[in-house]
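One structure is given below, represented as structure tokens, and several questions about it will come after.
In this view, the complex is presented without one of its protein chains, the others remaining in place.
Moving on to chain A:
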Amino acid sequence: MAEVQAPPSDLRPAKSVVYCGVCTLPPEYCEYGGTTKKCEEWLSTHHPSLHTALYSPEALSQNLSILSVEAQKRAEKDAAKKAAKASATEAREAEKRAQSKIIIKRVERNKRKYVTEVSGLEHFGLDLKKIAKEFGKKFATGSSVTKAPAGGEEITVQGDVSEDIREWLEENYEQIPEDNVELVEAKKKKDATAG
């Protein structure tokens, strides 16, 4: 793409380059990554005119015509390999998610006083800080991110709100299967054997 070369004294403004929201490269290089399909979708939503310039049939045929037949085949094979790798990673992550559990644990502090500990939300991409704040507002109670005894972090909410949290998750996060949310009970803080 021939640039008009300006004389050095002419202050040509800095270029502003669009970078792909999926793979971070300039969109003209997306074809070399393993996420071409997603990149293309992103571009068509966010920069339709650039999308047309890069992905219209004319542009595509032009783009490939300079490659030799052999090089084209290699490029295709490469792209297929990368795409397979990317989708395998995705499948692995989906599987991990499917096996991950959110545990909502009711813990008795004193007689008839409870706290609810929620762990595992991070497996589903939820932001613990935000959710903790949300719970606090929603249930008008204390709610914060705390260290989990098993490592990692969980959310501790004052009061017995297990059922409410389960319902809230169901309503707001369709991507979390019902079966992956478990309600458990622990009698005292120390003998937390359930779950």
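Everything below uses one rule, namely that contacts are C-beta pairs under 8 Å (C-beta built on N, C-alpha and C of every residue); 3 or more make two chains touch, one makes a residue touch a chain; residues count from 1.
The criterion applied here is as follows: contacts and distances are computed from a predicted model.
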Given "Cytoplasmic tRNA 2-thiolation protein 1", "Trafficking protein particle complex subunit 2-like protein", "Probable cytosolic iron-sulfur protein assembly protein 1" or "Translation machinery-associated protein 20", the protein name in the UniProt record of the chain not shown would be "Translation machinery-associated protein 20"
Can you tell me which of A:15, A:111 or A:137 touches the chain that was removed from the display?
A:15
Going by the touch rule given at the top, which residues of chain A touch the chain that is not shown?
1-3, 5-6, 8-9, 11-12, 14-17, 23-26, 28-29, 32-33, 63, 66-68, 71, 75, 78
